Each structure stands twice: as structure tokens, then as C-alpha cells.
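Worksheet: one structure, shown below.
Heads up, one of the protein chains got dropped from this complex, but the rest are sitting where they should.
Chain naming follows the written order as A and B, and within any one chain the residues start at number 1.
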Amino acid sequence: MISGISIYHILTLTTILFFIGIYGFITRKNLIAILISIELILNASVVNFVIFNTYLYPDMLQGVFFSIFIIAIAAAESALAVSIIVSFYRMLASVDVKDTETLKY
Amino acid sequence: MNFSYTLFIPLIPLFVFLFLGILHTKLKPKLAGTIGVLGLSTSTLLSYYTAYKYFFEVGKVDGVYQTFIGAKTTWINFTELLHIDMGVLLDPISIMMLVVVSTISLMVHIYSLGYMKGEAGFNRYYAFLSLFTFSMYGLVIATNIFQMYIFWELVGVSSFLLIGYYYDKPSAVAAAKKAFIVTRFADLGFLIGILILSYYAGTFDFQILNNPQGAIISNGIGASFMGLSVITWALILMFVGGAGKSAMFPLHIWLPDAMEGPTPVSALIHAATMVVAGVYLVARMFPLYYFIDGGFVLQIVAYVGAFTSLFAAIIACTQNDIKRVLAFSTMSQIGYMMLALGVSGYDGHEGLGYMASMFHLFTHAMFKALLFLGAGSVIHAVHSNLMKDMGGLRKYMPITNITFFIAALSISGFPFTSGFFSKDEILSAAFENSKLIYFVGLFVAGLTAFYMFRIYFSIFWGKEKTYKHTPHESPLSMTIPLILLAILSIAPGYIHFSDFISADRGGFEAHLNYPLAITAVVTGLIGILVAYVFYKKENNIPEKVSKTFGAIYTWTYHKFYIDELYLFVTKKIIFNIVSASFAWFDKKVIDDSMIGIGDATINSSEKIKKLQSGKFQDYATWFILGAIALVLYFLYKN
Partner (left out) sequence: MGQIVFYILAAIIIVFAVAAVNSRKILHSVIYLLFVLASISGIYFLINYTFLGALQLAIYAGGVIVLIIFSVMLTHNIDSKLETASVTSKILAGILSIAGVATTLFAIYTYQFTPVKNFNAIEITDIGTKLLSYERGGFILPFEVISLLLLAILIGAIVIAKGQHLIEQEYKQNQQ
């Protein structure tokens, strides 16, 4: 708990961070840049977990565990995403989103 | 008495069928033929042994032949009483049929070794012959009416397969389809009859149904429909099925066309065994036919039989294809058997018609098979079915000539042949019952003698035709069955058939009715004489006669236009008028609505497919919009 900072402040910060991530996810044209946006989104939610745990239920540790798990999964996910991007680049010599649009009608 | 070995009589042909059917591309034709003949010989010996054991070792108990169940197992259990069994039922007529089927089938098997030699699909032919024999055995030894129906259909299938044996010939395929569809149509009647009967009687079993002291016959069934007991209706419907199989008017149209099959097949199926299934059905259910509603259905049977007999005999006089003449002759003779059943009583000597019918079935099977096989031998030699391509063959084919002559005499009722005895019994049974039927029968006897000797003289006498290559006598494998059947065309006449087979199974003493016998013989002789004058030497009398009759001759020649009538009814009336409206409804309403649904789906998906852009960022946008909308909705709700 930070003195003088209520839960609302922190939630405002994470909300803004989350939607910056969303904005990046929608507007970026590059797969790695999209991956970066996803990292922002994930971090925003991790902070939320921790903040709820600290401010509302300090006796329990669930929030902490979930944030640990999320970090682990985020790391795994980025490793996988990077390998997919590398493989994709090897096939098409590109990491652009527009080249992935083969799953349409 | 243990008759359980009789189970092997039908099972051996079944195994032969499976063996030949599975290995038909692998086996050499000679081996396949040998296996077929050997398998059937075993069945035949077992049938003969069964007949000997049944009639002579067991014989009558309390003056009556007993019914034995050789083997029986329940196949489908509906209720306590109503269940479909599979088994072997042995009584005088089933044993007689076993003997007939075995004998004819064995002769045909041996004969086919020569006749079908070198044909493509020889192994297939033997496999189908075995299948047919198996089905026919199953039919005659059925313990209940449903088993009979199952094998009845199997017989129809194997008949279809054998008629369509030359499946690259369009006419054979058409004939096979026609035979199957017409008999199938009639079998619908049979099936409905079975269902009605079993519904009201509560059983399929012949022994319970046919018991003259049983509840069904003595009490009857209360339910009635249009003034007749429902059982009567069931029996009429079953007779429709029998009439289809036995080619009774008006369901006879398939039989002449069925001659497209190989000739031995015609001898086996369309002369001796399958076509008498209808007669056998009526005989099998005879107590029911006789006792229910005072034998009302038997009257129908008698008149249908008499009419078909006359009708077919008249057509037979005008046909030029020898196999077709024989086919119409078969119809005519089966009509004879039907009329004999129809005029029969039940007790003792009154059951003369029943016995005569079975007797005629037996003798007819022998001499008709002989006629067909003889015709096959002739066709084998001259490669044509038509009488105009034949003549003077007696010099080239002495054995065929003599055996054919014996068979022709027998079918004409010449004294001391088997046909004479059986025909005499039929005529005297008819004479006691109805004079009209008797005179029809007598006239048919004359006609039979005429057309039979017409083809005999045209083939073996008459003017010698020029042949592409000199006709020669058929090989031994074909002549031996001819000789054996020739003996069997005479010998059975001296069996005291009435001792063995009678409606009440007690047996009685049948005597020749001399005045009637002499009348019949004279009628037959007149027929032969006319044929002799017309066809012995080349002359123009037949043409003059046919010109005299003019329109009637043409009418008869075209089989009274019955086929054309059916075609008219089906094509013009049913297809064009009745079916057309249904077709319109089907096309315009049902099809169009289905197509409309399909088109609507395609059009709407064409419009919304842009949403499926493949851009995952678009999907994310929609997802987030949806999430925001949901959050707003829940906020608003609170």
C-alpha cells in the first residue's frame, strides 16, 4: 500500500495502460510490434491482480500467485510467438500482418 | 424319428454358393462345375433317403402321415406366441417337393456342364444355381409362413440373377427387371396377407394354422371385412403372391420374357420348381383355404387357374420362339394344377383334386424340364430359338428327338405316360366339381397336344433347313439328363400317388375314370393329328388357317396385348397423369423450396463474408467493441 495513493489511482493507471496496449494491437502492422502491445496488455492485468490482492485481501496470496502464473505464461507465450514469427519470416520473408491474411473466406 | 440331418439338404447348396461365389475368379470352370454337381448330388441323395425313410420306414401312424420337425430354432421373438422360426418341416408334400427340386436341379446341374461350357461367368452361373437351389429347399421345408416368405424372396432374387445372366444383353436385363418387379409387386400382396393372418391368428406356424381341429379353423376369427372374414382376405392376398410367382393371369407377363435366361435356368426355375411355388403355397395352406368361409378363395383359385390355363394354351399355339411356346405351356399347366386345387375337397376321395394337383406338379416338373432341356439341346445345335430356323433335325439329333417326343407325348396325356395319369386325375376331379371347368380343362388338353406337337414336328420333321454348320448331337453331359428325365416322364405314372399324398393325409384308392380318360385321350389325339397334318410336311395349311382367323390370330400372336395394356396403364395413365402431378409438386414445391433455402444461404453468406476478412486485428476490434457493449449493458442494468 502506498500512502496517499488509493486503489482508484492505480486502477486508472492500469486501465490506461491496458487500452494503450489495445490501441497498439489494433493499429500496428508489424507482428513484433503487436507482440509488444500484447505485453503491455498482460502487464496491465498483472498489476491489477496484485493491487486487488494488496488493497482488498492482504491476508491471501491468490493475486500474487496469479500474477506469477501470468508472468510465466506471458514469457512462454512470447517465446512461442517469437518462434512463430521467425518461422513465418523464413517462409514469406516478411513479418507483416497483411501477409497473414490467408484465413479469409 | 430323427430327421435332424435334413438340415444339411439346404445347407450344402448354401455352402457351395458361398464357396463358388467367393472364389469365382480363382477356380477353374471345370472344378467349379464339379463342386456344384457333387454338392447337389449329396443333397439329392439325402432328399431321396429322407423320402424313403418318411414314407416307408416311418409310414403312417394311426393311418395318417405325421409331420416331423427336423430342426428348428427361433430367429426373432415378438411375443410368446408370435415368433419367426427357422427350421425344417417334413410332411408328404414338402418331401415330394424336396424330391422334385433335387432331381430337376441335379439334372440341370449336370446338363449345364455341357450347355454352358466355355461361357464367360461359368463359375458365377454355378454359384447362382446353388443359391437358387438353397432358396428353393428353404421354401419347401419352411416351418412357418414367414420363413417361406423369406425364401420366397430369395428365390425371386436368384431368379432375377439367373435371368439376367447375360447382363450385357439389354433384353435380358429388361426381362430380369420385369420378372423381379412383377413378382415383387405380387409379393406385396403375400406380405400383407401374412401380416393380416399373423395379426389375427397370432402365429406364423403352419402346424397351428393348418390344424383342421385348431382354434383358427373351427372357431374362425370374429373380425370381418366387406362381408368376408379377414382370414379370407389374407388368403386372397396370399394367393395374389402365389399367382405372381406362378405366373397366373394377369400377373403372368414376366414369364415369357424370363426365357432370356440360359435354357437350363428356364428348365429349373421357370418350368419345374420356382413357378410351382404358388401351387405349393396353396397346397401348404390347403386346410385354411378349404375350411375358411366354405372354400370361397378356392373358387377364385379354380377359376383363375382354369382361365390362365386356357389363355396361355391359346397363345402358345401362335408363338414362334420354342422357348416361349414352352413358357406359355408352363403357365397353362400350372393353371391346371391351380384349378385342380381349386376343385378339391378335403376328406378321403374328395381330396382327389389336391392329390391330382400335387401329382401333376410332380410329373409336369419332369416332362417340362425334359422339354426345356431338349429345346436347349436343339438351340445349342442350331444357335437359334426360332422355329423357322429348324426342321428335319431328327437325323442329326436322335437322342434329343426321342426324348423330346416322349416328353411331348407325356404332356399331351398319351396313355401309359405319367402325364396321362395325372391329367386324368385332374379332369375327373374337375368333372365331379364343375362341368365348366372340366370342359375348359378338356379343351386345354387338346390345345396342349396340338401346340406341343406343332413344335415337335417343326423342329424334328418338316422341311430340312440349311444350317451354317451341320447340327450334331449334344455331348453326353447333356444327353444323360435327357435320358434320365425321359424315364422319369413315364415311370412316375405307375406310382400310387394317392397312397402318399392326400389332403387329409390318410391316403385313398384312386382309380382311372375310364370314360373321362378315353375322352381326354381322344381329345389329345385329335390335337396331335391336327399338328401332324399341319406341320409334318412343309405345306401352307397353317398360313391359310391363320389368315382365316385374321384379327384373332394377330391378337393371340401378340399375347392378347396384355403387355401393351400394362405399358399403357403404367406409362400413359400412371406416369403421365397420376405421377405428373406429383412430379410437378415435387419439382416446383419441394425442390424449389429446398433450392430457395440453399440460394438464400448462399446469397446472405455472400453478403456477410466480408466480415470474415482474415485480419485478426479486425476480429480483435469487434471483440473489444462487444466487450465494451457488454460492460455498458451490465452497468446500465444495475
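Just so it is clear, a residue touches a chain if its C-beta (ideal position, glycine included) is under 8 Å from a C-beta of that chain, and two chains touch if they have at least 3 such contacts.
None of these values were measured; they are calculated from a predicted model.
Within the full complex, the residue among B:Leu81, B:Leu436 or B:Leu632 touching the omitted chain is B:Leu632. One chain of the complex is left out; on chain A, the residues touching it are 1-13, 15-24, 26-30, 32-33, 35-37, 39-40, 43, 46-47, 50-51, 54-59, 61, 64-65, 67-69, 71-80, 82-87, 89-90, 95-96. Chain B residues in contact with the hidden partner, per the touch definition given at the top, are 621, 624-625, 628, 631-632, 635.
Keep this in mind: only the chains that are shown with their structure count from here on.
Every residue of chain A that touches chain B in the complex is listed here, in rising order: 22, 25-26, 34, 97-98, 100-105.
Across the interface of their complex, chain A is touched by residues 609-610, 612-617, 620-621, 624 of chain B.
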